[in-house]
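Single-structure report; data block below.
The complex is shown incomplete by one protein chain, all other protein chains being positioned as in the whole.
In this document, chain identifiers A and B correspond to the written order of the chains, with residue numbering beginning at 1 in each.
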Amino acid sequence: MTIPIEQTNRSEPGGFRQWLLAPEPEGLFQSSVQQFYQGWLKFRLHPLGLVGLAVIILLILVAVAAPVLTQYDPIVQDMASRLAPPSAEHWLGTDNFGRDVFARIIYGARTTLYIIILVTVIVAPIGLLIGTCSGYFGGVVDEILMRITDIFLSFPGLVLALGFAAALGPGITNAIIAISLTAWPPIARLARAETLSLRNADFIAAVRLQGASSMAIITRHILPMCIPSVIVRVTLNMAGIIITAAGLGFLGLGAQPPWPEWGAMAATGREFMLDSPWVIAAPGIAIALVSLAFNLVGDALRDVLDPRGGE
Amino acid sequence: MTDSLIDIRNLEIAFGGGAVKAVRGVSFTLGQEKLGIVGESGSGKSTVGRAIMKLLPPTAKVTAERMMFKDVDLLSASEQKMMTVRGRQIGLILQDPKYSLNPVMRIGEQIAETYRLHAPKASAKQAAEQTLSMLTAVQIRDPERVARLYPHEISGGMGQRVMIAMMLIAEPDVLIADEPTSALDVTVRLEVLGLLEELVERRNLGLIFISHDLNLVRHFCDRVLIMYAGRIVETLEARNLVNAKHPYTQGLLASLPSIEEPPARLPVLKRERSWLDDTATETRA
Partner (left out) sequence: MIEVENLTIRFGAGKKPVVSNFNLAIEPGMAFGLVGESGCGKSTVLRAISGLNPNYEGQIKLDGKILDHRRERSFFRQVQMVFQDPYGSLHPRKTIRSQLKEPLRNQGISAKSTSLDDALQAVGLDPVLSYRFPHQLSGGQRQRVAIARALVLNPAILLLDEPTSALDVSVQAEILNLLQDLRTERGLTYLLVSHDLAVVSHMCSRIAIMEAGEVVEETDIENLRKGTITHPYSQRLLGASRRYGKSA
C-alpha cells in the first residue's frame, strides 16, 4: 500500500522579489529571509516606526563615519574660540573649551551606541536565562530566582546605578555594568511569564517525549519563543537606558572628560545655558531624539512581533 | 416578504481591502424555522452569522443586494439601531459560554441585566423573578443557587443553558447559534439540543444553527444550507440530506466514520476547482 502524496505547486524561477515571495522556499536561508521580509512588510505600515528606524540608522551611520563627517577633533581644546555661537565654521558652535559641539555630538553618538550595544548584550541573555529557567522549572528554583529579581527590581534604577557607579568608581564601563544591573529584572519577569504560558504547550511536550534534556528544551525551544517580546521590551527600555546613561554622565559618573558623552556635555552646558544655549541644547536634543526613536521603533515592533498577531 | 424574518440576497463579504472574499453571493431567507448552515472551517459560515449581527471587524467589507431583518435594513442600520436589535431582537449563542459570560458577575445578575435592557421599566424584583423562571425554563435544577454562582463555577453544559436563558429572556425573534454544542460532551449535547428545540418551537423563533457537524444538523434542523469556500453550494430539506446532489455534500457525508459498519477505508473528498466558480445553485427553498 502506498500513501499518495499531495502535490504542491513549485515556484517558478524569477527575480529577487519572486524569490522573496516564493511559496516554496528551497532552504533555511530563503525561508528565514522570507519571514523577515513578511515582518518588514508589516513594519512598513507604521510611519512613526519608520521615522524612528531612520533616526536609529542615522545614529549608527554617524557613529561609524564620525571622522569623515567633521574635520574637528572632539577632544583637542582651542581656548581662543571658546563658546563661539553656531556659524558656518562651527555648525553648532563651540563649548567652554573651544571644542566643536557638532564634532562632540557626532563622536558622542559612538559613546551612546557603545552603551546601547553593551547593555543589550549583557541584559538580554541574563534576563532571558533567569526568566526561562525560573518559569520552566518552577518550584524552589522559581522562588529563589524570582526573589533575587524582586530585590533588584525594588531599587529605583538610577539610584542603584548611582550606588554601583560610586562603589566601582566613575567610568563608562562601570556605568554600563550599573545600568545593566538595573535593566535585567523586567526582562527576566517578561521571559518568565512567557515561559509559564509555553511550559505546558503541546509542542514542548512533544520535545520532552523525544528525550530532550531540560536545558535543551529551554535554550532551543522556549528561548526562541521569548526573543520577540524581549526584543520589543529591550527596544522600549532603551529610551530609559539612554536617559539613565546620560543622567550618570550628567552627574559625572559615566564617561569621563574629555571623552564626549551627551549627558556629560549637557552637564557642562548647564553653566552657560543663558549666554550660550547651544552648548546644552545640542546634546539635549540628541538624547531626546534617540530615546524617542527607540520608543517609536519599539511600538512598531510590538505590532510586528506580537505572537498573537503573527499568523 | 412579511413572513420572512431574515432576507438576504447576494451577500458578499471581503477582508483585507477586497483581497480575501470570505463570503460570495450568499442568498437565503429565514422564516420561523430551524435553518442549518453547514460547512468546514473557512467556509464563511460564521462570517454570515456575524454579518447579520453587524459584529464583523471594520476591515470587513459587506455588500448585498438586500439584507433585511424584518423591516430593518441591516446594510444601512446605524450602530445605535443595531444596539436595539442585538440581544433584544436577534440573540447570539457562541461555542464556548466561558468567553461570552462576564467572569466577574454572578449569573443571575447577568441575566437580569439583559432582561432590564429589554424591559427598562421592570423593577429589580421583576427582573429577578423573570431570571429565575428563565433558568427554570432551561431546565436548571435549583435556579436560585445557580443564579448566585459565577461563570467559572458551572460546567460547560450548564454554561450553555445559561447562555440560552440569557438570549431568550429578551424574547428575540431570531436566534443565531454558532456551534453551540461543539464544546459539549455527547450526552450533554443531546440535552442542550433538546432544550433549544423545545424553546424555539414554543416561542416561534427563527433559528440559524451554524455547525460543522452534518449529522447533528441533519437531525436537528428543518432546512440546511451547505457552504463551501464562501458560497452556498446546495440547499436541502434536512431529512433529504442523504439525497444531496452536490458532490461536495456527498463527499462530506461519505467521509464520516460510522459506529456500526466502518468501511475498510474512508472515502476521501476530492475537491474540484469548479465548485469555486459554480454560480450558486438553487438557494431559495
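Following the convention adopted for this analysis, contacts are C-beta pairs under 8 Å (C-beta built on N, C-alpha and C of every residue); 3 or more make two chains touch, one makes a residue touch a chain.
Here the structure is a predicted model, which means the values were calculated and not measured.
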>> Checking the contacts here: which visible chains does the omitted one touch?
In response: A, B
>> Looking at the full complex, which residue from B:L55, B:V72, B:L149 or B:L269 touches the chain that isn't shown here?
In response: B:L269
>> Using the document's definition of touch, tell me which of A:L45, A:L61, A:I117 or A:A216 contacts the absent chain.
In response: A:A216
>> For a quick check of understanding: of A:A193, A:V207, A:I231 or A:L251, which residue touches the chain that isn't displayed?
In response: A:V207
> Of the listed residues B:L149, B:L195 or B:L253, which contacts the missing chain in the full complex?
Replying inline: B:L253
>> Need a quick check: the contact residues on chain B for the chain that isn't drawn.
In response: 40-41, 156, 185-190, 193, 212-216, 219-220, 242, 251-253, 255-262, 265-269
> Of the residues in chain A, which ones touch the absent chain?
Replying inline: 1, 3-8, 10, 24-28, 30-31, 35, 201-203, 205-212, 216, 221, 224-225, 307, 310-311
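Keep in mind that, in the parts below, only the chains that are shown with their structure count from here on.
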>> Just the number, please: Cα centre separation of chain A and chain B in whole Å.
In response: 49
